[in-house]
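To keep things clear, I will list the structure first and then write my remarks on it.
With one protein chain removed, the remaining protein chains of the complex are shown where they sit.
A, B and C label the chains in the order they appear, each numbered from 1.
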Amino acid sequence: MSVTATIRIQEADFDVAREIAALTKGRTDVGAVVSFSGVCRGDENGEPIAALTLEHYPGMAEAEIGRHAGEAAARWPLTGLTVIHRVGRIAPGENIVLVVAASQHRQAAFHAAEFLMDYLKANAPFWKREEGRKGANWIEARDHDDAAAARWTKS
Amino acid sequence: MSVTATIRIQEADFDVAREIAALTKGRTDVGAVVSFSGVCRGDENGEPIAALTLEHYPGMAEAEIGRHAGEAAARWPLTGLTVIHRVGRIAPGENIVLVVAASQHRQAAFHAAEFLMDYLKANAPFWKREEGRKGANWIEARDHDDAAAARWTKS
Amino acid sequence: MKVKYFAWVRERIGIPEETIEPPAEVRTVSDLIGWLSSRGEGYAYAFETPKVIRAAIDHAHVRPDAAIMGAREIAFFPPMTGG
Partner (left out) sequence: MKVKYFAWVRERIGIPEETIEPPAEVRTVSDLIGWLSSRGEGYAYAFETPKVIRAAIDHAHVRPDAAIMGAREIAFFPPMTGG
C-alpha cells in the first residue's frame, strides 16, 4: 500500500471541492476521482425529523476506518483516499460523511469508494439518533447494510 | 422519470462543488451524492503527453448522453443527474468529464454514476487525440470499455 | 478492565464507562454480558436482548465467544448506524 489515507472525524462540515483538490492538485498521475457525500435527509421512514445527532466511539472509529481504508488501498490501485465522518448535531440538508477515492482508472476509484461506504455503514462505530415529532430515537440498523458489506468478502 | 438531467458539452472547465450544490441546495430529500471526475493524465500507455484534444459530434453527443441519462433515471430512483463533457485542448491535470448522481440512497447514486461513465466511454461520440513526443495521435479505443458498458445490458 | 457503553446501551445503563473486576469464571464476552446484567435494572434492560448487542475488545469487533482475558477495554453497543 503506497497511498496514505486521510481520515478525519470532526464536528465541522467539510468541503468536497477542497478534498478532491487535495488528491489531485499538482499531480498528473490521477485519471479518476470518485466522491461520495452522505447527506442528512429531512425524513426517516417517512417521518419528518428536525435533526440527527451522531455519537461515535473515539479511538475505535479511527482504527476501524483506517483498517478498511488500508484494505481498499490493498485491493485497488489508488493514488489517494480520504474519509471524513462528522459527529454531533446535523440538520437536514447538511453533510454527514465523505469518501473520496482517486486512481489512474475509473473502476478502481468507483469500487474503492463504494466498498468503503458499505463497510462504514455496517462496521464503523457511529450511531445516529433522530429528533422527530415523538422525541429522540436511536435509528435502527438495516439488514441490507450488512448484506451490502458482506458482498465484498472474498470467498 | 421525474428527474431532469443537466447535460453540457463545453470547452470551459467545470466546478465539482458547484455542480454538487446545484443538486442538493435547499433540498432535504437527497441522502447521497456521487461525483465522478475524469482527469487528463500526463501519460498514455507509459508515454508522456503534452495535452489531449477532444473532438465530438455536435448534436449526436448531446442526444446520446441524453438517452443514457434517461435510462439511468428510469433504472434508479434519482433526485438529480448532471453530465458535463469538455471538448477542445485539455492539459494533464485538467478535468475532462463530470458525472454527478444524487439519490435518496447511496447504491442508486453509485450505480447510476458508474453506468453513465461506462456508457459514455463506449458510446458517446467523442474522440481523444494526444500530443506526444512523436506528434499527434488518435487514442485507440480499448476493448474493456466495451465490456464495461455491456455488463449493464439487461439479459 | 475498562468497560465502555454507547448509544442506547449507554443510556439504559446510565453511565458511559466504568472499571470492573469480574470474577475468574467470567471468561467470554457472552459471560460478561450475563454478569453485567445481574448488576442492576439498567444493566438488565440494556442487555435484555443479547443477540443485538455488539462488542469490541481493544477497538476491534469481537464475537460473543471471544475470550476477555488480557483485554484493556471492552465496549458494548447496538448495531452501528453511521455512514
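In the analysis below, a residue touches a chain if its C-beta (ideal position, glycine included) is under 8 Å from a C-beta of that chain, and two chains touch if they have at least 3 such contacts.
Values in this document were obtained by computation on a predicted structure and should not be read as measured data.
Participant: Checking the contacts here: which visible chains does the omitted one touch?
Facilitator: Looking at the complete complex, the unshown chain comes into contact with B.
Participant: For the full complex, which residue in B:50, B:74, B:91 or B:141 touches the chain that was left out?
Facilitator: From the options B:50, B:74, B:91 or B:141, the contact with the absent chain belongs to B:141.
Participant: With the full complex in mind, choose from B:14, B:76 or B:126 the residue touching the hidden chain.
Facilitator: Only one listed residue reaches the unshown chain, and that is B:126.
Participant: Which parts of subunit B are in contact with the chain that was left out?
Facilitator: 38, 54-57, 59-60, 63-64, 85, 96-97, 117, 120-129, 138-141, 145
The working rule: only the chains that are shown with their structure count from here on.
Participant: Specify the contact topology among the chains shown, as one of line, ring, star, complete or other.
Facilitator: It is a line, because the chains touch in a row without closing up.
Participant: Suppose each chain is reduced to the average of its Cα coordinates; what separation in Å results between subunit B and subunit C?
Facilitator: 48
Participant: Whole-Å distance, subunit A centre to subunit C centre, using C-alpha means?
Facilitator: Inter-chain centre distance comes to 26 Å.
Participant: What whole-Å value do you get for the distance between subunit A and subunit B if each is reduced to the mean of its CA atoms?
Facilitator: Between these chains, centre-to-centre, one finds 23 Å.
Participant: What are the residue numbers in subunit A that touch two or more other chains?
Facilitator: Residues 38, 117, 121.
Participant: Pull out every residue in subunit C that's touching 2 or more other chains.
Facilitator: Each of 83 in subunit C touches at least two other chains.
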